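Inspection log for the structure reproduced underneath, given as structure tokens.
All protein chains of the complex are present and in place, except for one that has been dropped.
The first chain written gets the first letter, and so on, giving A and B; residue counts start at 1 in each chain.
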Amino acid sequence: METFEPEIVAFCCHYCAYTAADMAGSKRISYPSNVKIIRVPCTGKVDAIHLMKALEIGADGVYVAGCLAGDCHFKNGNVRAEARVNRVKKMLTELGWEPERVAMVKLSAGMGEQFAETARKFTETIRKLGPGPGKRTGIDDRAAS
Amino acid sequence: MITAEQKPMQEIIQYIAPYSKILLVGCNECVTVCAAGGRKEVGLLASALHLNHLKQGKTIDIKEITLERQCDPEYVEELAPYIDGVDAVVSMACGCGVQTVAGRYKKSPVFPAVNTRFMGASLGQGVWAERCKGCGDCVLGITGGICPVARCSKHLFNGPCGGTSNGQCEIGPETDCAWRLIWERLKELGMEDRYEDLMNAKDWRPGGAAGPGKIIREDLA
Partner (left out) sequence: MNTQSRLEKILASGELAVTSECGPPRGARPEKVKEKSALLKDHVDGINVTDNQTAMVRMSSFAAAVIIKQMGLDPIMQMVARDRNRLAMQSDIIGAYAFGINTMLCLSGDHAKFGDHPMAKGVFDIDSVQMINMVRRMRDDETFQGGAKIDGAPKMFIGAAANPFADPFELRVMRLAKKIKAGVDFIQTQCIFNLDKFEEWMKGVTDRGLDKKVHILAGITPMKSVGMARYMKNKVPGMDIPDTVIKRLEGVSKQQQPEEGIKMAVESIERIKQIKGVHGFHIMAIEWEEKVPQIVEQAGLYPRPKV
């Protein structure tokens, strides 16, 4: 278990969290390299299936980073994303997995420091939980199917 | 449309526990619109079932397919090439679809993954409400376009009962009193005088009392 390095997918909104990640980079605020960022035009675009598939094929944790409440560029994409994250949490619970493996966070474009902090905290949470569903039997090849 | 909701995950898991190759079949019609059993939900359920098996250190083969219409033999035929390669079928269609599949592929166990709820209409994103009971003798023409069979908790034809308060049904504030709605609509239409027409005891035969319903159109059959 000591060698376990979590793999984390972060779906980041182009208008806020992704820019915040950029800012963290340009300010040289480091955050764990465990976090792989996927830029989305709006977190409203992130569906439950994206979170589930990520876990299924090897991610140990997934989070969605959208705009602050009321600040969505498309009105309420972040609200919808949060509802979907909650749905996936419920499904994971039903399946006996830890609901903490998925999360919703809200950031503004200027919150580079908070972005890094979120990444660190989430990585630690997942590190404590251990390997995710896809890691258990190492069926990473299903990523291709 | 026909509305449905996914069954509790554990119930589905128990159905398929003895099997390792599953054909998971969605439907492009009503259950797609009410987000219970369309392509998207098929993908999500497949993923959930994979996660379940991974938890137990097992794997499961799931072939995902979504038919144009699962209550139609023509489309159900599309499952033929896959059926011999699987141990069981899980259907995400309404009860009509499940039975059409089960009737066609007699050797495969077919399990429902959704609970069919009612014939309803969409009230907004993610909200559906019952609107029709399929009574077989539509009275909407004399009740101002609001159905007393589907929307009055007591199916009253000469309502409202004495339980209405603040315009809501006695069963709870989230249900409008159908007869309050009928009355308001009759007033809007200037048809108040129709309210006092007695509606006679209903003949329930067309709605199922005569046994399972069946329509045979001679010109089409």
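Rule of thumb we're sticking to: a residue touches a chain if its C-beta (ideal position, glycine included) is under 8 Å from a C-beta of that chain, and two chains touch if they have at least 3 such contacts.
Fair warning: this is a prediction, and the values are worked out from it, not measured in the lab.
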Missing chain: touched chains present in the view: B
Which residue of B:14, B:59 or B:165 touches the chain not shown here: B:165
Residues from chain B at the interface with the omitted partner, ascending: 153-167, 170-172, 179-180, 183-184, 195-196, 198-202, 204
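Simple rule for what comes next: only the chains that are shown with their structure count from here on.
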Centre distance in Å when chain A and chain B are each reduced to the mean of their C-alpha atoms: 35
Touching residues on chain A, where the partner in the complex is chain B: 47-49, 52-53, 55-56, 91-92, 94-97, 133-134, 136-137, 139, 142
Contacting residues of chain B [partner chain A, same complex]: 8-10, 40, 43-44, 47-48, 50-52, 54-55, 57, 59
